[in-house]
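What you see is the complex with one protein chain gone and the rest in place.
So, subunit A:
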Amino acid sequence: MSTATGASVNAGTGGEAAPAAEARRPQAARKPSTMAQALNRALRDSLAEDPSVHVLGEDVGALGGVFRVTDGLTKEFGEDRCTDTPLAEAGILGTAVGMAMYGLRPVVEMQFDAFAYPAFEQLVSHVSRMRNRTRGRLPMPITVRVPYGGGIGGVEHHSDSSEAYYMATPGLHVVTPATVADAYGLLRRSIASDDPVLFLEPKRLYWSKADWSPEQPESVPEIGRACVRRAGTSATLVTYGPSLPVCMEAAEAAARDEGWDLEVVDLRSLVPFDEETVVESVRRTGRAVVVHESAGFAGPGGELAARIGERCFHYLEAPVLRVSGFDIPYPPPMLEKHHLPDVDRILDAVSRLQWESEWRAGGTPEGGVR
């Protein structure tokens, strides 16, 4: 089972726009930084730049958040700008709605994925549709930060991948970074957005490191742009957030051991979904595997596979396969390694993409022969 740190991803260039942007700017001092520190810096810079930005959440003050993402913010900006709220998630998001109605730009921290559920009604019934309900008169510039996913040995209710619920709610943007640089840039973009953003932070990448300096958010493409993290020709791995480092590792292993040259697409944003980048890649490679931690049934992979099928049918050499968490409640920590997609499971899926002519003569993608 892979416990990739994300270092290999972070070492590469971020988005397609990054190198050009870099050349124009005097080289800022790059220091090793964790994703949590980059997120902290994004919050700090947003608070400093825009007086309407307010951070709200449980333990975001003196403690700096359970993952330290809000470390030092209350000290620097005061309790009115970074506020320890009463312990009630619907209340936090509900009051954020009222603050947004009055022209503020709230950034809400949910302590863990599974503890964001009490806020679900506010999210679905108000945050996602207030703009629509009021004909654009009350936009909801709210960012909801949610630490999500497993792989950190968390006990029950600390490892959920809840993205499918949010993706299924029209009116929400769903963004998830996989690299340190993206964590900073995408969070800045999300806070600046006039639309509500569910900002999903992959917990197990909080401590991933990269040499990085706070760059202008402009160097990270706008929300809704995927990027190719590894160019390849044999097949495309479509993934996001916590699964990106696993896919990168799988691609290296495939090149080394199997001679497959895998392309890896990092979606970065699930809504809006950058269909063009995915379609362009899959049409080129002719094969695709979608990889994510959340349950497979009615999960994000189903939507992605359907769209790839609709747009790439005549280019495909094999059905689009999915590697995902099982359709089970998230396992206890000592068993989670059996649940999370790992390098072997990804390579196994890739091996079933009908490479041999005999597959066409009667093989099935599930393995075995009819």
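The criterion applied here is as follows: a residue touches a chain if its C-beta (ideal position, glycine included) is under 8 Å from a C-beta of that chain, and two chains touch if they have at least 3 such contacts; residues count from 1.
The criterion applied here is as follows: contacts and distances are computed from a predicted model.
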Please identify the absent chain by the protein name in its UniProt record; candidates are "Pyruvate dehydrogenase E1 component subunit alpha", "ABC-2 type transport system ATP-binding protein", "Branched-chain amino acid ABC transporter permease" or "NAD-reducing hydrogenase HoxS subunit delta".
"Pyruvate dehydrogenase E1 component subunit alpha"
By the document's definition of touch, the residue of A:D59, A:E258, A:E275 or A:D348 touching the omitted chain is A:E275
May I ask which residue of A:G72, A:G136 or A:G153 touches the chain that does not appear here?
A:G136
Pick out which of A:A36, A:V60 or A:V97 touches the chain that's been left out of the picture.
A:V97
By the contact definition given up top, give the residues of subunit A that touch the hidden chain.
54, 80, 85-86, 88, 90-91, 93-104, 106, 118, 121-122, 125-126, 129-139, 170-171, 173, 193-195, 224, 271-273, 275-276
